[in-house]
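Have a look at the structure that comes next, please.
Note that one protein chain of the assembly has been removed; the remaining protein chains are unaltered in position.
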Amino acid sequence: MLSFASDYTRGAHPEILKRLSEINFEQNTGYGQDSYCKSAAEKIRQACGADDAQVFFLVGGTQTNQTIIDMLLKPYEGVIAASTGHVAAHEAGAIEHAGHKVLTIDNRGEEKDTDRYGDNIGKISADKLKSFIESFYADESCEHMVFPGAVYISHPTEYGTLYTKKELTAISEVCREFDIPLFLDGARLGYGLMSDRTDVTLKDIAKLVDVFYIGGTKVGALFGEAVVFTGKYAVKHPIPIIKQHGALLAKGWLLGLQFDTLFTDDLYFKISKNAIEMARILREGLEKKGYKLFLDSPTNQQFIVISNNKLKEISGKIGYSTWEKYDEENSVIRLATDWATSKDEIEKLLEYL
Amino acid sequence: MLSFASDYTRGAHPEILKRLSEINFEQNTGYGQDSYCKSAAEKIRQACGADDAQVFFLVGGTQTNQTIIDMLLKPYEGVIAASTGHVAAHEAGAIEHAGHKVLTIDNRGEEKDTDRYGDNIGKISADKLKSFIESFYADESCEHMVFPGAVYISHPTEYGTLYTKKELTAISEVCREFDIPLFLDGARLGYGLMSDRTDVTLKDIAKLVDVFYIGGTKVGALFGEAVVFTGKYAVKHPIPIIKQHGALLAKGWLLGLQFDTLFTDDLYFKISKNAIEMARILREGLEKKGYKLFLDSPTNQQFIVISNNKLKEISGKIGYSTWEKYDEENSVIRLATDWATSKDEIEKLLEYL
Amino acid sequence: MLSFASDYTRGAHPEILKRLSEINFEQNTGYGQDSYCKSAAEKIRQACGADDAQVFFLVGGTQTNQTIIDMLLKPYEGVIAASTGHVAAHEAGAIEHAGHKVLTIDNRGEEKDTDRYGDNIGKISADKLKSFIESFYADESCEHMVFPGAVYISHPTEYGTLYTKKELTAISEVCREFDIPLFLDGARLGYGLMSDRTDVTLKDIAKLVDVFYIGGTKVGALFGEAVVFTGKYAVKHPIPIIKQHGALLAKGWLLGLQFDTLFTDDLYFKISKNAIEMARILREGLEKKGYKLFLDSPTNQQFIVISNNKLKEISGKIGYSTWEKYDEENSVIRLATDWATSKDEIEKLLEYL
Partner (left out) sequence: MLSFASDYTRGAHPEILKRLSEINFEQNTGYGQDSYCKSAAEKIRQACGADDAQVFFLVGGTQTNQTIIDMLLKPYEGVIAASTGHVAAHEAGAIEHAGHKVLTIDNRGEEKDTDRYGDNIGKISADKLKSFIESFYADESCEHMVFPGAVYISHPTEYGTLYTKKELTAISEVCREFDIPLFLDGARLGYGLMSDRTDVTLKDIAKLVDVFYIGGTKVGALFGEAVVFTGKYAVKHPIPIIKQHGALLAKGWLLGLQFDTLFTDDLYFKISKNAIEMARILREGLEKKGYKLFLDSPTNQQFIVISNNKLKEISGKIGYSTWEKYDEENSVIRLATDWATSKDEIEKLLEYL
């Protein structure tokens, strides 16, 4: 069945499999102390324009969010996130399991009366963030509450939306004013950077945020996320913390090799671009067919309103993600393109729809 | 550099890479809900003679130990382990990070006066286990102490030693008498099952223990451990618990496919046998050369006493693991064979030594 | 300075101090195994009409909430609470520190457009609760989210409001339908039971909820909360869990003696009644003086709207709790009466206001 249910339905870019085969019988040092991890880290530092960044590799998204947030927070601190943020809603309580509260800023309520969710769904604003932090410190009983200890944003967000450079700069300034680290979840970072409607570059991110990760699982790798600490929040002993979270891969070079491949000859960016182009074709096709876009996503995830009858019709033929109920007769579904989606597949999808 | 430092220095059995390539562009459901995981689980159930076993797949050893132990224990319970057990000594406190104490049974002290450690190093005995549990309940202040809530053993142990069927049965009986689940860490299970000095089969294990895992990382897979709950301790909702530990792989079929391959045509057992044969040749070669074995390991890890001078000589030529100081002039090192070790490599190693 | 800032500004009912003095040199068994704890538990069981209830004593409110919720939940479960619930907002993340998410039901948003908060502020409704649980199980990705594992309500709430018997019954029915334990925080239970506008008795609570506590700290004791498990969620080994939370008082009889005193000759109820009567006089006085009540609280906490100028005037003369900003020129403050508040004090307060 042709599926647009997510961007992690396939294996890896063939170049990755090729290199895995080539080095299969090489003997490597374990736990990320190998030459591929070193090389990949160096290439990532260059791509980020961040010579002194601390770079290491983890396996998946929830694991990375949990481990980094635990690295950033003191025990009595929580992480601020949008109420729609992955860490707030879809990680089975991984953040709380590590002892920390997710302090949510509601980013949906105010949009509900507009015709469709705007470009801001999924995001937090610098203003609301500042007001949240100031309210906390203004409360005379703040010592009885959870301190804001880090800020989590995703880019693209869980709704495919993007921060502008201006918005990201404003958030960064709030964080620096209050000396709170800013963490950017880049599980789909490639699709954000290659959007045709963004002015945010990888180097901007490396300048504006304190730690972020470059998603591999959803962007051409079998698995893997490259964590980048850009400055003063670099971790003194990452290995025991990673290991304590069960997140230290024995054959760490599998991660290094994949990111080394992705960051050779701009492969990561080229394949990300494909998803964006396919999403554009899909969006145009959907609009031509009269589908209502639930929101105007500039990245690889497209959200449409579709009748429940139509959904029954395509069931078993097209894979999609059910997002939410729209009204009694319609639903919102997500269709995701990825690094490997072909024009043929988009055409087939449009036929079914 | 030729390395015997560990059994996780290489990639995967070529058949695994071949199948990964074959299905690379197939679209699969995420999080272990795919057909490869189902097929692998079924093959494992058959190999275990355990039709109703609950089988799922995790990425690495520490992660698996942490997740399973957390599944087994109530908050006020700890896990009993040998003081040399991996969970007690080499997991950066992963068990404690999840809130549980490791209750250790000392298994070294009594052996120190013998000429070399015996076959029991790394193991716990049913007698000591029973006495530990009985002492706990006999203590009038036991409610102020950590309850014994599970028993952890490794087979092979961290020293390459093995339980006999009689020993394993006795431990199992103690656990069942006290209604405490028995968990067997099989990170190197293949090398234990294929030893030429064991009477313990996979089916025996499935009968005698409540949960165990079949190690892939060290036995032919890129990564992965197959968890088998054999009976009443099966977990009602494994997914949220796994996810909460950051241990739920998005592309779960990567695990399923690897174990499906390993459990097709007995591949897992055949490649395990290779490590045992190479270890036997190595041991014979070492003894011929007059090396003193630190202990008599029946599996793929061999521990030898070697002079510090000799170590300097081979440094940079042969990879090995430093284990411990033997005396002022000698050290104990570990040499590990694996599923891919060749006779040529053993000969080269013996030449250097 | 005369203070109405809270209901825990004074020591204990004199009868408690008297008995503490009387038994001061008696030697008692520690950790709650003494005769006073036994006697108090028995008296509480009788007052609750719950012969088989499990009763034990803890020191304070946050400690009790944390310990009980940890007793009720499996690791992958969270506790449902009103967004204004004490566990959600004012416990410094104690619930998350123990690894659990607080799943909040918003109970404020919908009331914002009414002139003043209604009687429902602070409460959750059975309907919203049912819909929350049903939505969770209807979500196809619910295994990636935090399971609803317990329901937390407070009675009186943090806003002094009360559930009716009908409302409490409806919530109880939802909980039983989904087999989720219902936990009632009774830090101010006496003031709820003695309200002149309640139809809920202690026996009703013992029938309708699975675990609750009878607050002592705010109702006549130096400190202490009596925990009552009414049925099937009774805890097999409370002591190690309590101790693990640092909550096991060595001289447990101090708790037993206080509750034994409070539950002799209905002392707990009589002194609770005083706070209700004083609150009524206060409310009438305030209304006579033209103060706007922020909400219509039937218990000992009264919330009024007061001008910031007036607040400056009384500052240093009357203690109160700042609650929230009402508008640019006015604030909401809380005035609490307690078991020891006298008519004289109310009159002085009204004079100042």
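Letters are used for the chains, namely A, B and C, taken in the order the chains are written, and counting of residues starts over at 1 for each.
Everything below uses one rule, namely that contacts are C-beta pairs under 8 Å (C-beta built on N, C-alpha and C of every residue); 3 or more make two chains touch, one makes a residue touch a chain.
Quantities reported herein were computed from a predicted structural model and do not represent experimental measurements.
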{"item": "Sole residue of C:Thr9, C:Ser83, C:Ser125 or C:Thr169 that reaches the chain not shown, by the stated touch rule", "value": "C:Thr9"}
{"item": "Chain not shown: contacting residue from C:Glu91, C:Glu143 or C:Asp185", "value": "C:Glu91"}
{"item": "Which residue of C:Lys43, C:His245, C:Arg280 or C:Arg334 touches the chain not shown here", "value": "C:His245"}
{"item": "Residue numbers in chain C that touch the chain omitted from display", "value": "1-3, 5-6, 8-12, 14, 17, 20-21, 23-30, 59-64, 66-67, 91-94, 97, 217-218, 222-223, 239-241, 243-251, 254, 319, 340"}
{"item": "Hidden partner chain, residues of chain B it touches", "value": "75-76, 78, 89-93, 96-97, 99-102, 109, 140-141, 143-146, 322"}
{"item": "Chain A residues touching the omitted chain (full complex)", "value": "31, 70, 75-76, 99, 143-147, 237, 239-241, 243-244, 248"}
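By definition in this document, only the chains that are shown with their structure count from here on.
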{"item": "Distance from the mean Cα position of chain C to that of chain A, given in whole angstrom", "value": "41"}
{"item": "Centroid spacing, where centroids are CA-atom means, of chain B and chain C in whole angstrom", "value": "50"}
{"item": "Numbers and ranges of chain C residues touching at least 2 other chains", "value": "75-76, 99, 143-146"}
